[in-house]
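Got a structure here, written out as structure tokens. Questions coming.
Only a single protein chain was left out; the remaining protein chains are all shown in position.
The block that comes next holds chain A.
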């Protein structure tokens, strides 16, 4: 293959619409677009698309001898490579059509931005996409005003900032760029905090929301959905495919799933519950029956329950077994056969005691509890007064029904302004 004379780095806007010539210096057409394929590190350009009058041709990258903002030339005579007529195909990813001007997720900055320009560069004689320009400078360059503004800025002794993000931190949102999504930044999105994913989701159109959610594993998707504002949350849930929605609900903690279901129209909620695993659906159903603003509505029915007869070692083993399914593992509640609460041991107490010590000897009895009807204010008072991470909730028969954690309460009492900030509008 010919060694391509390629300027080290250049912007897409500098070469688009440039005249492409052949070895004899005859005009072949104008650079119309480029076909992009997933590369080793960065996506590579496989073909240039050249438009001559109304006809589109594709020239493989290997056929290009010069690629600069001033000249683009193709090696082969017109008859051979160049006459590869191009018919647009949905499977191809075209750089200008599918990436330029589109919205992308900037995974690093956890926000949605627009592609103003793309920086291309030479990597092992291949043309790759290095960075995405999302800044003001990119806008000016596209508008053809970059020079002018630079001079103006120099007069004011200011600098127009470069704002570019490496392709590694970019995730295209368009579905027709899905093949890229597979190889590129998808894993990074799953590593983000659900609250960040939620803030990205709230900036997207409904079709993109589905694309993003389907690209995540159900657990991450569930956490992100729970972080959304109630209104958007029920909108997203209604728009998801019912199978998918119920899978996501199964992965959520029962109290969070109940929160989400509580916002949905009754029919939809019923439908989703029926699709779910029976046991989990029952848990959620129970939670749904309580008033939203009471201990029953706030509580989580998953907690660590252990028997009185255990030793510290056995209790720790039990916690290890139950923990993956449980959100709050800080307390282990000691329960008798009738599910009545006998006492509680904290993880700290378990760690500090000898392994053969019976639980009954170290547990705290006479513990603070609330009943299912308790108001958020009652719970807040107890949690704050006794410095608890979670408080057990007892039902009408004095049986243990669940726990309310401090973060559930905190969320309720967050100042109004702080909560509203999370609204998209």
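Going forward, a residue touches a chain if its C-beta (ideal position, glycine included) is under 8 Å from a C-beta of that chain, and two chains touch if they have at least 3 such contacts; residues count from 1.
Basically, contacts and distances are computed from a predicted model.
The listed options are "Mn transporter", "Elongation factor P lysine(34) lysyltransferase", "Na(+)-translocating NADH-quinone reductase subunit D" or "Dihydroorotate dehydrogenase", and the UniProt record of the chain not shown names that protein "Mn transporter".
When you scan A:120, A:134 or A:198 for touch with the missing chain, the hit is A:134. Considering A:40, A:101 or A:191, the position touching the chain not shown turns out to be A:101 (whole complex). For the options A:72, A:113, A:273 or A:406, the residue in contact with the chain missing from this view is A:113.
Contact with the chain that does not appear here is found for just one residue of A:142, A:226 or A:290, A:142. If you put the missing chain back, the residues of chain A touching it would be 100-103, 111, 113-114, 116, 134, 139, 142-144, 205-208, 231-232, 235, 239, 420-425.
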